[in-house]
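The structure's right below; bear with me while I get my questions together.
Only one protein chain is missing from this complex, and each of the others stays in its spot.
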Amino acid sequence: MNLSKSTIPWGALGPWIALAITCLFFTSQSSRFLSGENLSLVLQQVMVVGVIAIGQSLIILTAGIDLSCGMVMALGGVVMTKFAVDYGMNPYLAIVCGLLVTSCAGLLNGLLVTRVKLPPFIVTLGTLNIAFAITQIYSEAQTITNLPPAMTFLGNTFNIGSTEVSLGTVTMLVLYGLAWFVLRETAPGRHLYAVGNNPEAARLIGISVDKVLVVVYALAGLFYGIAALLSVARTGVGDPNAGTTENLDAITAVVLGGTSLFGGRGIILGSLVGAVIVGVFRNGLTLMGVASVYQTLITGVLVILAVAADQMSRKGAR
Amino acid sequence: MNLSKSTIPWGALGPWIALAITCLFFTSQSSRFLSGENLSLVLQQVMVVGVIAIGQSLIILTAGIDLSCGMVMALGGVVMTKFAVDYGMNPYLAIVCGLLVTSCAGLLNGLLVTRVKLPPFIVTLGTLNIAFAITQIYSEAQTITNLPPAMTFLGNTFNIGSTEVSLGTVTMLVLYGLAWFVLRETAPGRHLYAVGNNPEAARLIGISVDKVLVVVYALAGLFYGIAALLSVARTGVGDPNAGTTENLDAITAVVLGGTSLFGGRGIILGSLVGAVIVGVFRNGLTLMGVASVYQTLITGVLVILAVAADQMSRKGAR
Amino acid sequence: MNPKVIQPLVMQAKGITKRFGQVVALDGVDFELRAGEILAVIGDNGAGKSSLIKVLSGANTPDEGEVLLDGKPVFFRSPIDARRAGIETVYQDLAVAPAMSIAENLFLGREILKPGFIGQLLRLLDKKEMLAQAIARMNDLKVGIRSMTQAVETLSGGQRQCVAVARAAAFAQHVVIMDEPTAALGVKEGNMVLELIRRVRDKGLPVILISHNMPHVFEVADRIHIQRLGKRAAVVNPKTISMSDTVAVMTGAKTVDELPAEALA
Amino acid sequence: MNPKVIQPLVMQAKGITKRFGQVVALDGVDFELRAGEILAVIGDNGAGKSSLIKVLSGANTPDEGEVLLDGKPVFFRSPIDARRAGIETVYQDLAVAPAMSIAENLFLGREILKPGFIGQLLRLLDKKEMLAQAIARMNDLKVGIRSMTQAVETLSGGQRQCVAVARAAAFAQHVVIMDEPTAALGVKEGNMVLELIRRVRDKGLPVILISHNMPHVFEVADRIHIQRLGKRAAVVNPKTISMSDTVAVMTGAKTVDELPAEALA
Partner (left out) sequence: ADAPVIGLITKTETNPFFVKMKEGAKAEAEKAGAKLMSAAGKIDGDTAGQITALENMASAGAKTIMITSAGDAIIPTVKKIQAKGVQVIALDSPFEGADALFATDNYKAGVLIGQYAKAAMAGKPVKIAMLDLFPGHPVGAQRHNGFMAGFGLKANDAKSNELSTAPEIVCANDTNGDRAKGQTAMENCLQKDPGINVVYTINEPAAAGAYNALKKAGKEKGVLILSVDGGCQGIKDTEAGIITATSQQYPLKMASMGVAAGVEYAKTGKKATGYVDTGVTLIAKNAIAGVDSKDTKVGLDLCWGKK
């Protein structure tokens, strides 16, 4: 059992190779692709999914899954913008309230998974529906506009050389650095891996498995809240319809990034690479002027090819 | 590792209890719910997802997952109807062609999983996109109408007492019976469980793991093809937009039915119960006259409650 | 340890019953562990040895009966509680995280943190120190493992067992429990573990040793708890009983009444 | 078996090398198994015993070297190939499907089908027959398991091992390989397995037995292959060598040149 799950078919270097292959391909196809401006754009486009993928990665590393991530993010965005606009709350306070709501949603997931011992798939399927409905009901399905500038400051940009860099991109990168460091260099980080790798052993060794899980789900909620803030900053509105596709996108980013859905194996930076790969596909294909149906087709083929090429290359190296 | 994954939180009886709880609830809320006519309707509504869920169950039992199921079904439906209508092919032959196409899609998934050793999530994410695009391109996004009656005969009904039963429902039930029997009573069925439970042990014992996997994916494709036929029979058209929500619905049915996403544990009849639970929710809530947003909200809460109630009851029994 | 002086009871269990569905794994077992002794627990396969020590280590909660530590009733809801009380256990199915390295497994759940306030607050790992200590511990057992950063799943069966043994021996404060620690070990490595068990006892910690290896048991045990069919069949003294009588009681060929009085302990 | 008559080689391996990344598990090992003998393979933990037999059973493919069966070179790409050649193996990490029942595990991969054309065509399981045979096989080993329909994951460590041993003994046609089959077994059960091994040999099948238990090895082995640091250190004759000399070679305290000539086999 252990052995079989250990043969990681898609290791630590894999995602980088896949990304490199993809980028090479698009560079050969479009001269605009490799410009600083375009790449900065891609990073801005993936920052929301990228930050969601941090939370999702933590959960998948514990052998769980979170279907509710996109909807919890939408809820957070609606709460923080509505608090600021409709109730005239101080924008920073409103942001904190939004983060609190998403963290609580995560906490709820965690408690249901640990206390009631429900499968994460079922729990988060439930909260997916609940968060969606509450978002629609609370926002009355209306986009929230006229946000105070303090809410969208993460959308601002600064220049490095001639390339525009958005604060949101920087935020995402910093969060990844942080998560990577914590997972690698701190005791709680290692406990998370142990819980995902062999929960029974973790329990016997004396790690409080439930506590680790609850913290992970709540933290993931916090990341979704930050993603909500980024999404608000990027779009300039509180959008009740945000987050619909982010669900599958985030899980895809994590899996493309080489993290095992069986838990305990994976590197969080891979999820960033995974998210970027998805963004690069979309950007590159548009630059090539591929019609949207064919974009879908090519994306499907490329996802398989990119991962397979890496797989092959590592087989040769063995 | 083994021990931890063995504590099945949602056992063989669970889904039936959850279904019973759900039905009791709706019976108390609406006098129409428990009529034969209504229940027969619910079965017709779930037959497509139910048959997809058979294929999905087989794959999940091997510790895989198939994201492409809904789109492969749509492709199958378009192919069989277009062959019959546009090319004037004999309807039965057209159906066989459709089944062939979906089986080949499944086979492709299986080969990529076993030969190239890619994670099923990535492979089927790829084929999801590919099947979607091909369906749209091939059908020119047009619904195919004016089908020969031979294509929709599974939509016909007969009466048992005063209750109408559709041939499609019967097909679904027969397929479940068949799958259940094969999994329980034949050598290949047990091999499938062994491969999902401990692939390394299955390999060492001398089971051809790859062969089992390829057959499973191809068979799943065949089931998606049958689901396509049911969908065509039910709606009377070939619909390129079919199958968009069936993906998550089918996985939900399987998980609600008590099959572990980690493979090797679960009973296929549970997936039928899971599919019915989803259908009962939708039907019951409509009968209660709940507005759609609130339906989503309540579905979320009920999914969690139903599974949790069963969980509790079994805790007490221990 | 002087066998004449009766040492105080460190751990005691009374009337422990544990059922798994239909199977009664433990059927009212009593158990006593005295200060500073090596107590061997032996019995046929399925006699309930592992089930018994899982109750003592908090991994399982008994259906009936109570556990006393230093004469006070304790209730371990989880292995964490037992560990807090200073009880370390080597489990038969080796509680290790296969994807993690040897050093990480050794220190899992009680990592060495970087010194200083920041290190403690952020719980930063002192990887260098852990690696150094891991090498020292494993050298104690003379296991030829090349790299402590290698994942445990790449180790041979015996090497894996050594990791679990080294962990328990290193951290115990009160009681050490070992469930078949030498089962997969070679002659040399097995002897190292026996030596280690003696060293632990000599530090003053009592050791519970489950083993099927009679020569090993008779070599190190101060007393032997014989488990049979979910019950305690007898407690015997290896200095005064023959190996064949012990095996006879264990397999049910003899009952405890047929033993000479001085064989009991 | 008459030791004077040199029996033909059933299985032979020449210059097998197997590397795992940096680790050289096998470093040009030679190996010979003769007809009708029990060949023990001993060695320290990590000496490469399991790696060696995994090559012989098709579970691993060697980087270099070749395997001969009855004098003909064979290339096992998977355990299925070896099994087809009649080679049955008990692996150290017990290849069982934990969620499946004992009876199912015993017959996994070669189920008994219902008689008649339909049964063969549809590959219908004859569950009754399998259950009956499972009970018979397990009774041979005198393991007190109550129900053959119980999942393997609910068994004690030793009971689990018995399942694997019973499976190998029942189906072998050519060679039986056992990697530490008695490691987790009690005294009684361990002796039953030794007895079983002798019975298999007496049926004419050669047995490869990996064990750390020297008394067991000396009790049943006809020849002993001593593995050390990934190489074959010596092949000795248990009738003419002392246990301490054997252990000395195994641990490297003595080299093969220091042994008396008659000790070698």
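As written, the chain order gives the labels A, B, C and D, with residue 1 at the start of each chain.
In this section, a contact is a pair of C-beta atoms (placed from the backbone, for glycine too) under 8 Å apart; a residue touches a chain by one contact, two chains touch by 3 or more.
As the structure is a prediction and not an experimental result, all values here were calculated from the model.
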Exercise for review: Could you list, sorted by label, every displayed chain in contact with the chain left out?
Suggested key: A, B
Point to revise | Hidden-chain contact residue, picked from the options A:G14, A:P240 or A:G300 | key: A:P240
Revision key, fill the gap. Of B:T22, B:Q136, B:N198 or B:S271, the residue that touches the missing chain is B:Q136
**Study point:** Positions on subunit B contacted by the hidden chain, ascending
**Key:** 30, 32, 37-38, 41, 44-45, 48, 136, 140-143, 145, 157, 231, 234-237, 239-242, 244-245, 282-283, 286-287, 289, 291-293, 295-296
Revision key, fill the gap. Touching the unshown chain, subunit A contributes residues 30, 32, 37-38, 41, 44-45, 48, 132-133, 136, 139-143, 145, 152, 155, 231, 234-237, 239-242, 244-246, 279, 282-283, 286-287, 289, 291-293, 295-296
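The rule is simple: only the chains that are shown with their structure count from here on.
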Review point. Among the chains, which has its CA centre at the largest distance from subunit C's?
Key: B
Check your understanding: Which integer distance in Å separates the CA centroid of subunit A from that of subunit D?
Key -> 49
Exercise for review: Would you give the residues of subunit C that are in contact with at least 2 other chains, written as numbers and ranges?
Suggested key: 93, 98
Review point. Which residues of subunit B are in contact with two or more other chains?
Key: 1-3, 197-198, 200-201, 203
Check your understanding: Tell me, which parts of subunit A touch subunit C in their complex?
Key -> 2-3, 6, 185-188, 190-191, 193-194, 197-198, 200-208, 264-265
Exercise for review: Please give the residue numbers of subunit D that touch subunit C in the complex, ascending.
Suggested key: 20, 22-23, 42-47, 50, 92-93, 143-147, 150, 154-159, 162, 180, 183-190, 212-215, 247, 250-251
Review point. For the complex, which residues does subunit C have touching subunit A?
Key: 59, 78-80, 83, 89, 91, 94-100, 104, 108-111, 113, 122-125, 127, 151, 153
